[in-house]
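Of the protein chains in this complex, one is absent; all others appear in place.
Showing subunit A:
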C-alpha cells in the first residue's frame, strides 16, 4: 500500500511538471501582451511601458517562468497580472463555488442514475425501459452549453423562477446559493446521468444472470436483499470506474457551465485569464485542475479495494 502511494505521488509530480511545461510552451506561441490587452487601444504608451516593467513583463518569458517555478517550490503561486492580486487568493476565492457545483452535480448523478438504472434493469425491455434509453441517448447527445441555455430560457424567461448571474455565496445565503447552483449543477449532471445510468442498468442485468444470484435466491434471500447485497455491489465496480471519469468530466463541465450561467468560479477565471494572457493564473489553474484529476483517480483506485476485497493495490 505504501509503495503504491509513493509511486502514485511520484507520478503526480511528474504529471504536474509535464503539464506546466506544456502550458509554458503554449504561452510562448500565443500572440498578445497582457498589459495592452487589459488597457485596450486607448492606453497611453508611456503607461504601458512602465507597467510592463513593473510587472517584469519586459523580461524574456523563460525568466518569468523561472521566477514562477521558483515561487511554486516555495509554495507561492505568484501574482495575477489581470487582477493585481495573489493567484492563491483568486483560486481560493473561487474554489467553494466550483467545488460545490461539482459536488452537487455528482450527487445528482448518483442519486438519479443508480435508482433509474436498477429500475430499468428490473423491467428489462419494457416500454418504460425503452423510453428511458431514448431519453438518455438524447441527454448524452446534447452539449452542456446548449442544455444550459435551454434551461436558462425555460426557467429564467418563461417561468421566471431563476435569474442567472445572481450568485450569492453559501456563507451569505444558503438557500440562495443552492438555488443559483441547482440549474448549473443539473446542466452538468444530465449528460453524465445518461452515461452512468447505462452502466448501472447493464451491470445489474448482467450480474442478475450470474450463478451466485441464483444461489442467493435458492438460499431464500429476499429479492431486496439479493439486489442490495449481491447484485448491486458487484455491478457497481464498473460504475465506479465510470464515476471517476464522470467526476473528471464534471470538473471540466464546470468550466463551460460557469460561462453559460455567469458564475464566478474557477472556470470563468480560467477563460478570462487565457484571453488576457495572465500567465501566472493560467499556470496555477492548470496545475490545480491536473492535481484534482490525478487525486480523483487515486481515490477511485482505493475505492475499488473497498468494494471488492479481491482487488489489491500493488
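Everything below uses one rule, namely that contacts are C-beta pairs under 8 Å (C-beta built on N, C-alpha and C of every residue); 3 or more make two chains touch, one makes a residue touch a chain; residues count from 1.
As a working rule, contacts and distances are computed from a predicted model.
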Answering from "Monovalent cation/H+ antiporter subunit C", "Diguanylate phosphodiesterase", "Membrane protein" or "Methionine ABC transporter ATP-binding protein": the UniProt protein name of the missing subunit is "Diguanylate phosphodiesterase"
Contacting the left-out chain: of A:16, A:69 or A:178, that is A:178
Which residue of A:198, A:230 or A:277 touches the chain not shown here: A:277
What is the set of subunit A residues that contact the non-displayed chain in the whole complex? 30-33, 36-47, 49-51, 53-54, 82-85, 90, 93, 112, 115-116, 119-120, 123, 126, 128, 132, 152, 155-157, 159-168, 173, 175-180, 182-183, 186, 261-262, 264, 268-269, 272, 275-277
